[in-house]
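A protein chain is absent from this complex, but the other protein chains hold their places.
Up next is subunit A:
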Amino acid sequence: MPKKYLIADEFGTHIGKHSQRLRLTRSKTREKLGDYPLLHLEAVLVLSQGVSVSADAVQACSERGIPIFFIAGTGRVYALLYSAALVGTVSTRRAQIRAYDDERGVAVAIAMAQGKLRNQRAALRYFAKNAEAVRADAVQIAAQHVQDGIVELDRLPRTASLDEIRNILLGIEGRAATHYWEGVRAILRPTFDWPGRRTRGANDVFNQALNYGYGVLYGQVERALLLAGLDPYAGFLHADRPGKPSLVLDLIEEFRQQVVDRPLIGYVNKGGHLEQDEEGLAKPTRRKIAELVLDRLTTRMPFEGERLSLNTILQTQARRLAMFLRGERDAYEPFVGTW
């Protein structure tokens, strides 16, 4: 298999360019750790401190549209390097900003919330099939509660302004999330004592793993939005706040369950180990999670009569969002995966 991702997770390594390949070496000894043909490369991930990247490598990547992600220990993407030429998209951005104040913004916010809840419901039902009877019941009940949220979303008025319905939307989402995570708790092996979902500042290993996985996905979503010419900082469901890429947070909702929750839950339930050290997740664990998420993104699934990788579907959704905002499509349909 050609190597699709370069993951630099070791202190004191260097990413350089050699011929048409990226080369990972140990800085001190010049020892070669691996060659990655640019031809097959989809992304470069820097997961550790003390990693250097040469200007040649950056240039080669940006010319080929290969993004370079810098990801902190918590999963936060603190930098994303991309070609500087991706800014000629004024008409899309103008449409995006304007859409906030009309019915398109409301439609997008509701559609994305719909996508999230439908994926949550599907995820729970999928896992219930494989769980033993007692736990399966608990999971099914959780799925039923999420279903209630979907019905509530359907009933929302589409004519209200975004600011009027945001709190209602977030309320429905929040209640569904509580039930969803209750369901996930039932799915996880009983021996795996999980306290429940915590977001920031979580110190148990599974929550940290989820946050890390979302971080990796987050970078991919941001990339898809940028490629579609959208501004990642102007969202609909999530309110504007300086420095908060709210559109990334909006679009990621359609993909969290498929891309992060499912492989992570599967990994843990099959006895996979997640380890912590003083700083949080242990290095090998971070790498493992990044690989799980990136592998999952290459999985193909049916999408409107075709079989496309989740990566391609993510990009398609971003493009369609842009088209809808520009008025070239009549509706924005959220992505709901098959399970």
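Throughout what follows, a residue touches a chain if its C-beta (ideal position, glycine included) is under 8 Å from a C-beta of that chain, and two chains touch if they have at least 3 such contacts; residues count from 1.
As a convention for this text, contacts and distances are computed from a predicted model.
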Complex member absent from the view - protein name from UniProt, among "Branched-chain amino acid ABC transporter permease", "FAD-binding oxidoreductase", "Gluconate 2-dehydrogenase subunit 3-like protein" or "CRISPR-associated endoribonuclease Cas2": "CRISPR-associated endoribonuclease Cas2"
Candidate in contact with the missing chain, chosen from A:21, A:104, A:135 or A:223: A:21
Touching residues on subunit A - with respect to the absent chain: 1-3, 19-21, 35, 37-40
